[in-house]
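What follows is a set of notes on a single structure, which appears directly below.
A protein chain is absent from this complex, but the other protein chains hold their places.
Up next is chain A:
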Amino acid sequence: MEQTELVKPETLDELIKTLHQIFQSDRINVEEVQNLMESYESKPHEWRKYAKFDQYRYTRNLVDEGNDKFNLMILCWGEGHGSSIHDHTNSHCFMKLLQGHLKETLFQWPDGKSQGDMVTKSQRVLQENKVAYINDSIGLHRVENVSHTECAVSLHLYSPPFETCQTFDQRTGHKNTVKMTFWSKHGERTPFETTVSQENN
């Protein structure tokens, strides 16, 4: 079958299984993936084991390595935690809210000539279960949990997987390549991977 009919995944495991099926093909239908991820209704007891928080900054917790076609991970954002402005190294990025809310600010790529503040394109607050999509041709973004009282948890899919990305200084457009690390993999804490955070905001 070329087109898979959208069957709502009842559990996280079903979602992962369906993602494996979809990603067997070399061509990604962005809408299909977005709809599939959006139709999974977040059930905390299914992903709680991956949701490991760090006091100081947001964490990246690997859930599934997707046969090398994609990486699926859960990000945990404490109150006030945010990312730097970053790109996605030529990959697709899907982001689903499992709990709480996240603010996404889109930025234009800084052009070589202009110095000074990076240009904001738009901003929105993503609600629970919603899925946002971005890739480098759309632009750059910063993701933040702006709540001072609630944590946020998000499910991210990147295809193809990538280990480094560029971060951008908002005041100057100056960029920096950083290596991304995992706080945990498959529910197990992976401490020796973590080095000094290079991703600042």
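What we mean here is this: contacts are C-beta pairs under 8 Å (C-beta built on N, C-alpha and C of every residue); 3 or more make two chains touch, one makes a residue touch a chain; residues count from 1.
One rule holds for everything that comes next: contacts and distances are computed from a predicted model.
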| item | value |
| --- | --- |
| From "Prolactin", "28S ribosomal protein S27, mitochondrial", "Leucine rich repeat containing 58b" or "Proteasome subunit beta", the hidden chain's UniProt protein name | "Leucine rich repeat containing 58b" |
| Residue, one of A:13, A:32 or A:79, that touches the chain absent here | A:79 |
| Among A:43, A:124 or A:171, the residue in touch with the chain that has been omitted | A:171 |
| Candidates A:20, A:57 or A:189 - the one touching the absent chain | A:57 |
| Residue numbers in chain A that touch the chain omitted from display | 48, 53, 55-57, 78-80, 82, 116-117, 142, 146-149, 151, 169-172, 174, 176, 196-201 |
